[in-house]
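Beneath this line is the structure, given in structure tokens, with notes to follow.
The complex is shown incomplete by one protein chain, all other protein chains being positioned as in the whole.
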Amino acid sequence: MRRGAFKRGLTLFWWLTIAFLYLPLAVIVFYSFNSANSAAHFAGFSLRWYDRLFHNDQLLGALSNSLVLGLASSIVALIIGTLIGYGMYRHRSRKLGWLIVLIYLPIVMPDIVFGISEMAFFVSIDRQFGVLGPSLATMIIAHVTFQIPFVALIVYSRFVGLDPTLFEAAKDLYASPYKRARHFLLPTLKPSLIAAFFLSFTLSVDDFVISFFTAGPENATLPIYIWGAIRRGVSPEINAIATLMIGAVMIAAVLSLLFNRQGRRQ
Amino acid sequence: MVKTDETEPNSPSPYPLAAYSRSMSPDTRHLLWSVAPGAIWIAIFLVLPSFYLIGVAFMTNGPYGQPQMPLSLDAFRQLAGFGFLGWSPGNLYTLLRSLWQTFVATGLVILVAYPLAYHISICREKWRPIMLLAVVVPSWTNQVIRAFGWMNLLSPGTPMADAAQFLGLIGPNMGLYPSNFAVTLGLVYNFLPFMVLPLYAAFEKLDMALVEAARDLYASPVRAFWHAVFPQTLAGLLAGTVLVSIPAFGMYVVPELLGGGRAMMLGNLVANQFSGGSNWPLGAAGALIMLIATFGGLYAMRKVGKRLGGGEEVVI
Partner (left out) sequence: MTAPSSAETTDTSNGHVRDASAIALKNLHKRFGRDAIALDGVDLDIHAGEFFTLLGPSGCGKTTLLRILAGLEAPNEGTLTIGGKQVTDTPPHLRSVNTVFQSYALFPHLSVRDNITFGLRMKGVPANERRRRVDEIADFIKLGALVERRVNQLSGGQRQRVALARALVCEPDVLLLDEPLSALDAGLRTQLQVELRRTQKRLGMTFVFVTHDQDEAMVMSDRIAVLDSGVIQQVGPPHEVYERPVNAFVARFMGHVNLFEIQAVEGARVSTALGSLTMERPLPADQQQGMLLIRQEVIELGPEVPEGYNALEGVVRERLYRGSRVEYRLEVNGILLMATASNLGQRLYPVGDRVTVSICPEDVVRLDA
């Protein structure tokens, strides 16, 4: 009897928490369809803010900045990170403590310290030598720095999950070092490389703090643009663009669920 | 970077790096070539800037906000409240407020996450991944947008603000933000999944035989929980506490959007010194405190984690 009440209490608590988690997002979605220019009351359904969105050059510019930054940094991070992941695996019998510390550093360092130190560093270099002033380049550098560890760890864990004799089997079956890379390493690694690329890209597009401190005035990314719009006084377009971003996340969530299902079935 | 004096003395090469590379075993060379690009990248673009920032913390503030010689502890004195105009508690309050917010938010997150993680772990197996995903998904949206969502919910005229006004908690025509309360709420909202995941992992591994035995021995569910369940979740709780409290202490976006001047946290103080306020040494000193808190926290967790049995692979 009391057990039943306890369980019912838990279920109620679960739904309350879910409401807590989704309410702020739901409000944004709701008001994005509001015809009135207000967050306080709902005047009727409208898509006008979405329409405005596609004519907002600043916002479209920010979107393209985000994509360029995400793509460029992910490609660089993928190459460098894969090399580290492979090196860590190949030489895992050695003492690589210093490397592990180095790799975890970008992950554990607080965003704000990360961003500020990059910015202070770049600004000082710029003052001294006239290079590396705040620009897309500095943003890419900063993003690659925090993406490298994730790529390296994904690649490393893929290798660790492999039967180590596979490497020997490839040698044994007449594959030269080049052919081993082309016919064994890369194909085996492909799913992990794709995953690492998408994670890097997502981290980059989602990042606000580090971008904010390393960006030049022309390099506002989507989160930076939204931030600025919020600080200037909310425009309902923010609701619309935020809704689109929330939608993208929801699609990603459903996809990840389907992907996991399929993965487990195999 | 590379010590050239270790190359063979009898073969002076115009390319010391190449000569050094040749003097190594093939294995070591392979390690260096694979690991060097990333290691050097992180060293130049993160380690070096961090050391530069630490250096700045010990410099003097120049007239235009740029750091200059001589070395001094001015920045730390300012952080403790000693300015040109005598002592004022502003900065010290910010520091203490950051600690307090971190403490309260972490505590609240534990209170919510603990029953939540338990609930997920006792639900049917096919629902568990979906439930976990449901908890995590909101944190995949951009943190600026999430804070913005709360601004919408807490602003004047919304049902929540109306309710607070009715209860007399806030004055008429006021919103629930900006306020310390809104910052706490934002922090809890941000970091809840970070606590649920490790706790869920602990609950999932829970040895139910021990719980049964405890029900047998202690009879009361409360005592059974305390003696059989709680100790088994301690490692998860510890991991969650680190995952929540370290980033919460350095939080920038939430207090900036939901807090305002009187609910400022250390992250905002630091950021302000590099933009409007322009006092790099003071900002760097604040950042140094954050770094110390971060690495101190991680170190403490490793120590405690080892004492807890070490078997738990705590996430770092």
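Remarks
Here the chain labels run A and B in written order, and each chain numbers its own residues starting at 1.
As a working rule, contacts are C-beta pairs under 8 Å (C-beta built on N, C-alpha and C of every residue); 3 or more make two chains touch, one makes a residue touch a chain.
Bear in mind that the values here come from a model prediction, so they are computed numbers and not experimental data.
The undisplayed chain touches these shown chains across the complete complex, A. In the complete complex, the residue from A:A36, A:A169 or A:I251 that touches the missing chain is A:A169. Although one chain is hidden here, its contacts on subunit A can still be listed: residues 163, 165-166, 168-176, 179, 183-184, 187-188, 190, 266.
Just so we're on the same page, only the chains that are shown with their structure count from here on.
Remark: subunit A residues 10-11, 13-14, 17-18, 20-25, 27-28, 31, 39-41, 80-81, 83-84, 86-88, 90-91, 94, 99, 102-106, 108-114, 116-121, 124, 127, 141-142, 144-145, 148, 152, 206, 208-209, 213, 222-223, 226-227, 230, 234, 238, 242, 245-246, 249-250, 252-253, 256-257, 260 touch subunit B in the complex.
Contact residues of subunit B toward subunit A in the complex are 27, 30-31, 33-35, 37-39, 41-43, 45-50, 52-53, 56, 66, 112, 115-116, 118-120, 129-131, 133-135, 137-138, 140-146, 148-153, 155-158, 189, 192, 246-247, 249-253, 257, 267, 270-271, 274, 280, 283-284, 287, 290-291, 294-295, 298, 316.
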